[in-house]
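Take this structure first; my questions come after.
All protein chains but one are shown at their positions in the complex.
For clarity, chains are labelled A and B in written order, and residue numbers in each chain start from 1.
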Amino acid sequence: MEETKKKSNQSSTHKIGIYLWIWGLLFVLSFFSYLVDWYQFQGLLRWSLILFFMFLKAGLIMAFFMHLYWERYALVNVLLWPMTAIVCFVALMVAEGKYTLFSRLFYFFVGG
Amino acid sequence: MSDEYENKSSYQAQSSETISGTGSGVSPDMDYVRPAENPEQDLYHAHSFIEKWVFCQDAKVIGVQYFLTAVFTGVVGLILSWLMRLQLGFPGLAGFITAEHYYQFVTMHGMIMVVYFLTALFLGGFGNYLIPLMVGARDMVFPYVNMLSFWMFFVAVAVLMASFFVPGGPTGAGWTLYPPQTILEGTPGHGWGILLMLISLSLFVIGFTMGGLNYMITILQARTRGMTLMRMPLTVWGIFTATVLAMLAFPALLVSSIMMTLDKLLGTSFFMPTILKAGEVLEYGGGSPILFQHLFWFFGHPEVYIVALPAFGIVSDLISVHARKNIFGYRMMVWAIVGIGALSFFVWAHHMYVSGMNPWFGFFFASTTLIIAVPTAMKVYNWILTLWRGNIRINTVMLWCLGFIVTFVNGGITGIFLGNVSVDVPLSDTYFVVAHFHMVMGIAPLMVIMGAIYHWFPLVAGKMLDEKLGKWHFWTTFLGAYSIYFPMHYLGFIGVPRRYYEMYDSPYMTSGVGLNEFISTAAFIVGAAQLILVFNIVKTMKTGKKAEKNPWKANSLEWFTSTVPPEHGNFGERLPVVHRWPYDYNVPGAGEDYLPQTAAPSEVAHTEVEKT
Partner (left out) sequence: MSDPKIDGFELEKGFRGMAKDTGSDQTMFKGVHWGKAMMWIFLLSDTFVFSCFLIAYMKGRASTPVEWPNPSEVFALDAFGVPVPLLLIALMTFVLITSSGTMALAVKYGYERNRKMCGYLILATALGGLTFVGMQAYEWSKLIHEGVRPWENPFGAAQFGSFFFMITGFHGTHVSIGVIFLFIYCYKVFAGHYDEGKRGWFTKMKGDYVEVEILGLYWHFVDLVWVFIFAFFYLW
């Protein structure tokens, strides 16, 4: 343990510059995503911009603040692959949400 | 992997095979295993009775605590099933069972057996006891958190049991707790009962998360020298994969519990549509009951495999040990376990074919469901091929394993029926479904649990269970369980619906009446037959013969502890060093018919041992 501790000490003390950079970038990106609302972009543009900034911010936090960028692939892959289950769940629930809306409109308003 | 590459930077475990060739920079010693990465674990030894037996941090004691608590809930579940069978087989005989009671029994029986009995028993009980021993660790990596995990589970069980005594009794909504009826008047236990159930489930999830982190990190980060993932016993693989599933599936249960608690307490309408009750519109409106079903089964289907995978793993080890033959296709078995685990997150809505979900989903989920049968079938073939030409010892443990294979194949095949939408729709909510899931995730895992008890009892208690009583126990349980569930398939085909309090005088089901009586009688006998095990244990503890060390001549590390039963710290002064997989039985050229995982290559240089 002593040994690994020393090792981790050497490698995890990245230069302070990189943290400040990421910090600054996060502020800028948050500001941009705020501007999406400020300028009231609508429709596909709004959604794609929101998602773009969101994933960028999330990626930066995970990669640098949580040090995932410097971690070994074994850990990174273990953490990211389970997200496929979430992606599948989201995709199916999008379809399900649409179908529920359809059936509500159809049976309560059109058919009823 | 090329030889050149191996030698350049090999930090893999070295055995004689991997370093043969043009060595450069690697020690030529054939028994070389690279040095320890982890420091010696800092163990906290108990100082008092309470620290040793109550708030104990030793995974083995925690395992036994989990085991006993789970068995206690299991006995409650068994008694509930008796009461249900009493009503179904002989309606009106027990006057105190009203329709409300019946639904409460159904609900509590289901929830107890699936979550508080099987899950806790396999992961909490066998997981805690076996993982550190089998991977060669001194204890779980976070003993304190592990202790908290058990006590959280204990509180969850206490809360669950408390729901029997609150006004209105326990919830009677079915173990799936489908809204909106779960929290509406008219359902038994719609007040306190359901609330305590949801709280208990949330506590269970929190407690399990603490334990699950321990199991995962112990397996991933605290194996002993030479123990690669592909040298782990399949028991560990099964429990590990099940833990991963639990860590990812229980969140959905937690979320649905929280949301339903809010629906119940605050009057939100997450799952509650607009409802007319006796001509009056209730406060609720705009929610989606289907959403609950999705969340629940996103948890619920992996849950099936949380129960099944440890059973697969354990039974593989038992079969291999007692057939004195290496497990057939070890790597295939591992990948099948992992594959089943991964796929189990993509099949959940096959429980919802008749729920009114998006009709296109049927295609997707039927496909994934049938795909998952492929790795499962592989496992069955491999068990049979392990037995094939093995030196099979028909002892009690082996009988339970064979019983498992039969019941599992039976339940698995009916699963193929139900996975198809067009077959499922008419069979949905009939006794066919009841027969299917009791065979596949009730009886089959139970067979493995029983086999595991007979197999590991000498390790835990240091005494051998009585074989004769064990065989009586097996045959009554196996034949009895078959008499219970096999006729249920037929009941399903003639259309007997499940979760009905009474069939009354339906002209369609006249042939079902006699069968129901038969099934109930069998159920009473099977339940009572479990007393044979209790008697066996009591008798063994009093007068049983002392177990020798490693009585089954097994290879895996749990049998090579410094003392039997193992003490805190498991392996005495030095941790074992592993050189091979745990399945080297009847290796040509070796004197004994087994080579322990710790046997060094130089000791067996003359044998035709496989490279693992």
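Just so it is clear, a contact is a pair of C-beta atoms (placed from the backbone, for glycine too) under 8 Å apart; a residue touches a chain by one contact, two chains touch by 3 or more.
Just so it is clear, the structure is predicted and the values come from calculations on it, not from any experiment.
Chemist: Out of B:70, B:130, B:252 or B:460, point to the residue that touches the absent chain in the complete complex.
Modeler: B:252
Chemist: Which candidate, B:175, B:270 or B:297, sits in contact with the chain we can't see?
Modeler: Per the contact definition at the top, the residue touching the missing chain is B:270.
Chemist: One chain is left out of this view; which of B:36, B:541 or B:605 touches it in the full complex?
Modeler: That would be B:36, which touches the missing chain.
Chemist: For chain B, enumerate the residues touching the unshown chain of the complex.
Modeler: Considering the whole complex, chain B reaches the absent chain at 9-13, 33-38, 42, 44, 141-142, 144-145, 209, 212-214, 216-217, 220-231, 247-252, 254-256, 258-259, 262, 266-270, 283, 285-288, 291, 294-295, 298, 578.
Chemist: If the missing chain were put back, which residues of chain A would it touch?
Modeler: 4-5, 7-9, 11-14, 16, 19-20, 22-23, 26-27, 30, 33-34, 36-38, 40, 46-47, 50-51, 53-54, 57-58, 61-62, 64-67, 70-75, 77-79, 82-83, 86, 89-90, 93-94, 96-98, 100-101, 104-105, 108-109
Operating definition for what follows: only the chains that are shown with their structure count from here on.
Chemist: With centres defined as the mean C-alpha position, give me the chain A-chain B separation in Å.
Modeler: Distance between chain centres, rounded to whole Å: 34 Å.
Chemist: Could you please specify the touching residues of chain A with respect to chain B in the complex?
Modeler: Interface residues on the chain A side: 1-2, 4, 82, 85, 88-89, 92-93, 95-96, 98-100, 103.
Chemist: Inside the complex, what are the residues of chain B that reach chain A?
Modeler: Touch list, chain B to chain A: 37-39, 248, 288, 290, 294, 298, 345-346, 349, 356-361, 364.
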